[in-house]
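Note that one protein chain of the assembly has been removed; the remaining protein chains are unaltered in position.
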Amino acid sequence: MVDTRVTLSGIELSNPVIPASGTFGFGQEFRDYYDINILGTFSFKGTTGEERFGNDTPRIAECTAGMLNAVGLQNPGVEHVITHELPQLATFFHKPVMANVNGFSIEEYVRVAAMLDAQPAVGWLEVNISCPNVHGGGMAFGTSAENAAAVTRAVKAATHKPVYVKLSPNVTDIVSIAKACEDAGADGLSLINTLLGMRISLRTQKPILANTMGGFSGPAIFPIALRMVYQVARAVKVPVIGMGGVTTAEDVLEMMLAGATAVQVGAANLVNPLACKEIIEALPQAMEKYGIQTLTDIFGGAWK
Amino acid sequence: MVDTRVTLSGIELSNPVIPASGTFGFGQEFRDYYDINILGTFSFKGTTGEERFGNDTPRIAECTAGMLNAVGLQNPGVEHVITHELPQLATFFHKPVMANVNGFSIEEYVRVAAMLDAQPAVGWLEVNISCPNVHGGGMAFGTSAENAAAVTRAVKAATHKPVYVKLSPNVTDIVSIAKACEDAGADGLSLINTLLGMRISLRTQKPILANTMGGFSGPAIFPIALRMVYQVARAVKVPVIGMGGVTTAEDVLEMMLAGATAVQVGAANLVNPLACKEIIEALPQAMEKYGIQTLTDIFGGAWK
Amino acid sequence: MQYTVTENRALTAQVFRLTLMGDTRTFTHPGQFAQVQVPGFYLRRPLSVYDWQPAEAGSMTLVYKVLGEGTRALAGIPKGAVLDVLPGLGNGFQPELAQAAKAKAPLLIGGGIGTPPLYGLCKALLRDGQTPAVVLGFGTAEEVILQDDFAALGVPVYVTTLDGSAGRKGFVTDAAETLAGSFDYVYTCGPEPMLKAVYGLCQRHDVDGQFSFEERMACGFGACMGCSCHTKYGSKRICKDGPVLLKEEIIW
Partner (left out) sequence: MQYTVTENRALTAQVFRLTLMGDTRTFTHPGQFAQVQVPGFYLRRPLSVYDWQPAEAGSMTLVYKVLGEGTRALAGIPKGAVLDVLPGLGNGFQPELAQAAKAKAPLLIGGGIGTPPLYGLCKALLRDGQTPAVVLGFGTAEEVILQDDFAALGVPVYVTTLDGSAGRKGFVTDAAETLAGSFDYVYTCGPEPMLKAVYGLCQRHDVDGQFSFEERMACGFGACMGCSCHTKYGSKRICKDGPVLLKEEIIW
């Protein structure tokens, strides 16, 4: 029997597979497809201080081996998440959940984080400083080391649970931003969020997305994500949650060899609601194929 | 009859399709497959001051819908290009060619550019400040606006032919770098070069590329390239040559709607030596399908 | 879930009829849709169910138009091939809500490729003892589909074409207008400008109805918020809370 357990800031996961924020809602929609308690955990939909409708539609465009989304952080607001989504979730998910924290100002990040920090169901805060789909906020924090550090510091001061900062890949030097977050007290890092991309309709000759540009994710971005996970994991001491295009158990192993402690799965959930279940089931076999007994053994293997 | 002609800095091309540097050698290898005079032009292999072997092998890794290369600017050196490759080329290619200029210092860029500028067969200089596969040079110029401008200024001062600066996509803000090059005198911009990526072998648990990381190209990167072309073309007045994942005539049209004046095709040539021929042949039909009479009419259509 | 293609044939130059064998038990309402994975494409294609036999070894029929690359590829899939499909998505038409409103003589208005889901609906309404009539609108005669299918159900079918090459010349609403008074409820599916015109028709004649919408989707089962729209009762996901909206909640 192989051992698929990993630990994120003191909380043990039965396996490293975590549905990524924005692709799993608050878990509800996947109940029809499988018992989501088999997951390591999941990261719930990005939550802001107030309810948001998000961007106009179309919000989705197809790409070769991937997709664009410009949802723009649609969510019911942190109050509603606490009063409705989390109690609901507690009826069918019995593990600590990862809370994806968003804001348009440091004050908003702090408020949302503090409120979610107080929820017993929440195991970790994942502070998203990298959403490319909102104007005048989000992304700006993720593309500067100083701003990233400022958000991290403020959230850490207001919370007790482990804080994972989610980094943007749309930067020249992700390592310096990662280090700034680590120095500011981040307990871990999540990467990557979506790459900024675009598609144009030949029929209308205009951008397909109402928002013009959107976040690019799916298997197409895997080599970029893997590179960034490798670079960051080597440079920091805190755990890294790797993501970007992960679709198979082999992808999970490759991410962990690059230095990821756990792995998130995003777009794959949308095209195949059973994606995470299939990855979790395939993982032991893939480990055996490559002679891996204990998953934590391969952590960072590619650079050690 | 539709009109596929475009003009790059005063030189008319019969069509906008240009094989990208590094994927077409000096034209020789494609002669077995078709008469390359049907091309708009082509950009020859990145040339440096001295002969280079490049990086160790493996230099190639496969990805979903794309590939990594870490060739590392293998080339016979500018002298040999001038004394052997260009005379050879003149025997079977009768159009101005695009010279891809590389260097590890501003002096080297200037020297290589000046020597190629003096060649009658050369129509344009494409100054590559963005190769991700060489240490201690190349990339560094492409990730800072000041350095990019400095290379541009120096090359412009030493040459007479139109200078296109080839930009790196591995940056936070490609528009500011593009503008810096324009302000420094660039006659046009080429984008994008490859994205920095990586793959790890599950068999060896080590990076597949001997160089660890490599440049990611192919259809997977198209939405990122298109977004950058859109952003840059809207922000500058000089022509933009768009590239990154272009594989079909439809991709060419999408790039031009984003604001590209001409379009380069890279990795597609490697998996299908007839790629550019097929694109050129399909272009008139694709134009008719979308009601386009004159190709230049759609230039920047998505932002106009 | 895996489904075997038992039929994939052209009805017109652009429209195909696709029948798939497999587990169809998750379909509960006409107007629901399936997410069809076309090999070689990343996202699934949402296609409404035209009709289905609900069973573990059941079957479903979809009628689709070749619009872009994905549906073009779908048209090339041979009989016997296996497709990955998510069935039973969305709310579908809910005649039970119309019955609560005591409707007896509904008018079904379909435009172009919005016509197929009305077929399953029509059968359901007949089973419920209602007396539906059908108005179908197309561009030209060559594009007319499913007229015979509805006729075979024994319901009155009124066809309109924009160029008058078949049926009455004009819009579906022109035909529906002449039927005013004879129907007490509307079910409709078609391009958004048509839905808006039908909404106007309902307003003018004070008739309630159910409207089926389209939106670009990623998941199709409510997880991504890709397909949200505003309604009078807050935001809804076209894929999960729709594609059918009640007239009263639509903001126009």
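The chains carry the letters A, B and C, assigned in the order they are written, with residues numbered from 1 in each.
Here is the rule we go by: a contact is a pair of C-beta atoms (placed from the backbone, for glycine too) under 8 Å apart; a residue touches a chain by one contact, two chains touch by 3 or more.
All of these numbers come straight from a predicted model, not from anything done at the bench.
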Self-check item: Chain not shown, its touching partners among those shown
Solution: B
Practice problem: Tell me which residue among B:G103, B:G197 or B:G218 touches the hidden chain in the full complex. | Solution: B:G218
Quiz prompt | Option from B:T47, B:N128, B:T143 or B:N269 whose C-beta touches the chain left out | solution = B:N269
Quiz prompt | Interface with the undisplayed chain - residues on subunit B | solution = 22-25, 28-30, 32, 45, 53-54, 57-67, 69, 71, 74, 208, 218-219, 267, 269-273
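One rule holds for everything that comes next: only the chains that are shown with their structure count from here on.
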Quiz prompt | Chains touching both subunit A and subunit B | solution = none
Exercise. Indicate the whole-number Å distance between the mean C-alpha point of subunit A and the mean C-alpha point of subunit B.
Key: 34
Quiz item: What whole-Å value do you get for the distance between subunit B and subunit C if each is reduced to the mean of its CA atoms?
Solution: 47
Quiz prompt | Computed distance of Cα centres, subunit C from subunit A, in Å | solution = 36
